[in-house]
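Of the protein chains in this complex, one is absent; all others appear in place.
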Amino acid sequence: MVEGLSQPLNIFLLGLGGGFLIPLLYRFGKQLPGIAFVISLGGMTVISAICLLSVLSGGGAIDSYTAGAMPPYSINLRLGPWEGVFAFSVNIIAVLGAWHLWERLRASYAVLLLYLILVMGINGMIMTRDLFNLFVFLEIVSIATYGLLGTERTPAALSAGFKYIMATVLASSFFLVGSVLLYHVTGTLNIDQMIEQRAAITGPIGMAALMFVLSCLIVELKPFPANGWGLDVYETAPAGVAALVSVGVSAGVFFALFKLLPIFEQQLGVIALSAGLTFVFSNLVGLRQSKVQRMLGYSSIAQMALAVLALALLTELGAEASLPLVVGGIFLNHLFAKAGLFWLAGIINRQQIRDWGAVAARPSVLFAFAVLLIAISGLPPFPSFWAKWELVMQLAEGRLYFWIGVLLVGSLFEVTYMFRWFRQAIRGESREGGFTPALSRMLPVYICVGILAASGYYAATRAGAASIWLFAPLYIGGFLCLFERLPARARCALMLLAVLLVGIWMGRDVDGISQLFAALLLPGGLVVASAGLYRVDPRPGYYPLMAVLLLAIVCLLGASTSLEFFFCWELITLSSYFLISMRREARGHALRFLIFSLASAFLLLAGFGIATAANGTVALAAFEIAGPDAAAAFALLAIGLLIKAGAVGVHVWLPGTYAEADDDLSAMLSAVVSKVAMFGLFMVTYIAIRSELGLDLAYVMGWIGVLTTVAGALMALQQDDVKRMLAYSSMSQIGYIVTAIALMSHLGWVTALYLVANHLMVKGILFLAVAGIILRAGTRRLDACGGLARNMPFTFAAAVIALISMSGLPPLAGFGGKWLLLSAMMDRGWYGLVALGVLATLIGLLYMFRLGYSVFLGPARPTHQEVREAPAALLVPQFLLVTAILVLSFFPKLFMEPISAAIDPQFASTLVWEGMSLELIYGTWNPVPVMAVSVAIAAVGLGLMWFLYRVGRVGSAAPGVTRFYGFYKPVFAPILTPYAYAFWRGISGLVANAAGLVARIYGGNGQVYALYVLYYVAAIYFLGTVFAPEISSF
Amino acid sequence: MGLPVSHILLATGFLLVLIGLWGLLTHRNILRIIIGFSLIDTGLHIVMVASGYVTGGTAPIADKALPIGEATLRAVDPVPSALVVTAIVIGFSVTAVMLAFAIRLYDAKKTLSIDAFTESKW
């Protein structure tokens, strides 16, 4: 029985038999066609599942023969692992899609039979082994699509349908003549035989035939720029039909290309070129879209192009072993995510992206939406993430760097427009009230989410990365989601407990520098996160995401391969993004944060790819022994990490994000999350230590660090908003750490870690103190506060300690850190950097004084009479951190020794620091004179500024601190013209203009589109015949 | 003996395709565009049949005029002929669907000019 069922032929018997029966059954009862449809479609799906299982359980490919004769005389079908996966997943999508479209389907039995035969046709395209039969199935699919497009009666939909017909009929005409001419030259129509005899496909007829078949398949996949007809259909068709065209029909065509690929082995370069162009330009134009379905159309086209690109490049590289993970991953990911998004678009039924605020208040819808977006963007843990990783690794191995660039640029565009859509959805400002889709409508979407999660895990297994340990952050996040109905504080406490327990479990095997970071970041993260207890508002999803964030950090510290590192890195980025975007005011900044973070991540990906190719392994440990080949990897990784660190020039994402995120989240971002990039820099510099070029680059990095410090300090001085000031201050402090790491010496690294610890504590305190002030005084403006020291003495005390420690004033830890840094820089002879560092310290002193003075001292505001002390939930973490600062300040050895021990191995074999030993420094450190000199320098600097201020303000009213800063604002203004913002705005404007320019080719005229198709075919012909070798070589 | 017959057929077929292409590219009227497509189809069918011709061959029907034993020597290739039947049916089908769309488009806008149907763009 099972034997009989596992014949792929049965799929066609059910499809056709069911299709033919439907009109007949309609005569007997109006309900019968629906029942027959369900039975047939369900049966097809079950049969494909049985076949797939039988193949996967070692049964080998299943062949079905027809007409009692063997191929090549008769048509045969084959279902191997590839066919099985494609057919089964397409059938699943068809079932879910039928659920989604049910109202439309059951309206007319004709629609039912079209849908059924369409699905059967896709199965046919996947399984047939006969070239002309492939053409017949292509036509079955096409005609069924035309019919389904005809069910929508709006003029736009009809015109789009007609354009679609024109283009696809042209394409299939070429397939027809191509296949017959191929028969002419090879004497067979059987695909297997044709592949064997591909050497016979030569001469003008053979080449023309080959190019006609190839161009039909490429055109059917809607290549840029000959794809306006496809886009119009995606835009105007009912969402369910568009989904089927996007994933189902494309799957059939893609598979046809896949199985015919051996006869196109000379044309791989052309295929890659076409797919690469399509991938980049579709995503580029996608940036300009304001309509949901059209945007999804661009994305669909791009995703299919990505799959084709991967297929062509991997085949060319001979990396067929990676095809299942890469091509299968990209395909399945696109299939389920895109179908889900189309269905969601159909359910929400808002054409314009700007109207998507309607779902803002529906957490479950938003959750599904977010998952689908993450998946389509190729972010973890979904299949496309693993696929892209493997693809980049293979491309780097094959030195196809250009294609890595193409891949990453296109992906970045796609992420941008996808998440811009999400931003609109969470804005919640749409005038239309809440919109509640019925669960039954949403079911297919949720099923897609589930399948994506499962297939993501499976892909991770294939990529060799699936482990409980790596997925623990996600498991815990999912687990905490179950408790979303509890009160906010209970959820927070639960989250802290879970992170504590799991974090300790995860961090148990970590050693070396990772262990130090773990020892800092896990407790630090928990302390800062515990401040969340002061919030009683619900914040749906906040705590699960926070758990993911914190555990992903621990996980990252324990990563042993670059893949694990990158996975955690992306998880951190994503969870931070969603956390940030929870506050309405932060949503615009959140998008910028995400785009810069992902740009950074993509650079890391490229860097890891090159490093892996150079090292021959993904193990992070190999970085220590990397050769000079890895210099390019170092540069890419360092740039990526510096973006994430908020280095000057690429810092534009930072201030807004830190300033506008939830107050307790700002503390987390600045104190804890920013250290992750620092850890990355530590890790990456292993590479640099070994290569000469790396050391030069390290010097550049040192400069970047110091400039970041100075710029951050100057901008912090300009701010009137206390959170913005702290944000810039954070940037400035991170700059010191970058410089310290760039020193590449024992002392430098010790300093860096010391600064990391100091900054974590200081910024944690300050942001939490500010959170208390905002809570009690209700303002973030420096000039709207004053005299709060009396109302909030504990906050004041903590803030003063933090400010002193941060500004580098003796006797607290910040002083030690800075002193160490300056010593280390002097030691390397980086005198210019030393001078700038001192300058930055002075400016830092100024803005920190302003912060302390205007908020806590200064004249009290009458409105603030009733202000109370901050809640204990905020104060306790602050004082825990204060304790840590005091320990760090007065018992530095407690901290220094483990650091020194952790770092020693890195340098023992490589660079030996030839200066004083640490013991010596600390042994000879006599605080008093150094303290005196520092205070003197600070006093002189302040006095100078005060003098200038008096001179400049001759005859004005009595001086005050506010005025003092008001005076210096214009003085620094010229150096602080926001070049960086202007630059990035210019870039984004340029991209948007380019996208607009490219989009002009889509004028909407079907005849012009047909002309594009013809030109495209001609171009493929000439490129594929005349220039094939040249293209393949690049 | 001049050009072989299939050569002439082949050229005629491709010429028809070109005429069809010209028609569909230059005529604004949707009905004429559809006629262009039909011409392309017809041209391709001729090309298909021509490509199956064997010098001196006759119809592949094994009757008195063509005993079975001689069939492999004197018949034309039956495969393209079989394929062309399928192709003709499909060509007809596509034309029918296009015409149905044309009627609907005319209902929507009361014009058949392809330039009128550019709702979706960019």
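Per-chain residue numbering starts at 1, and chain names A and B are given in the order in which the chains are listed.
Operating definition for what follows: a residue touches a chain if its C-beta (ideal position, glycine included) is under 8 Å from a C-beta of that chain, and two chains touch if they have at least 3 such contacts.
Assume contacts and distances are computed from a predicted model.
Per its UniProt record, the hidden chain corresponds to "Sodium:proton antiporter" from the list "Sodium:proton antiporter", "Peptide/nickel transport system substrate-binding protein", "Sigma-70 family RNA polymerase sigma factor" or "Ferredoxin". Touching the chain that is not shown, out of A:L79, A:I117 or A:I348: A:I117 (per the contact rule at the top). Although one chain is hidden here, its contacts on chain A can still be listed: residues 9, 12-13, 16-17, 19-24, 27, 64-69, 72-75, 108, 110-111, 113-114, 117, 120-121, 124, 130, 132-133, 136-137, 139-140, 143-144, 146-147, 150-151, 181, 183-184, 187-189, 203-205, 208, 1008, 1011, 1014-1015, 1018, 1021.
Within the entire complex, the positions of chain B that touch the omitted partner chain are 4, 6-7, 10-11, 14, 17-18, 21-22, 25-26, 51, 53-55, 59-63, 68, 71-72, 75, 77-79, 81-83, 85-86, 88-90, 92-93, 96-97, 99-101, 103-104, 107.
The criterion applied here is as follows: only the chains that are shown with their structure count from here on.
The mean-CA centres of chain A and chain B are about 49 angstrom from one another, to the nearest whole unit. Of all residues in chain B, those touching chain A in their complex are 21, 24-25, 28, 30, 33, 37, 40-41, 44, 47-48, 51-52, 79-80, 83, 86-87, 90, 93-94, 97-98, 100-102, 104-105, 108-109, 114-115, 117-122. Put simply, chain A touches chain B in their complex at residues 132, 136, 139, 142-143, 146-147, 150, 153, 155-156, 158-163, 165-166, 169-170, 173, 176-177, 180-181, 183-184, 189, 228, 231-232, 235-236, 285, 288, 294, 999-1000, 1002-1007, 1010-1011, 1014.
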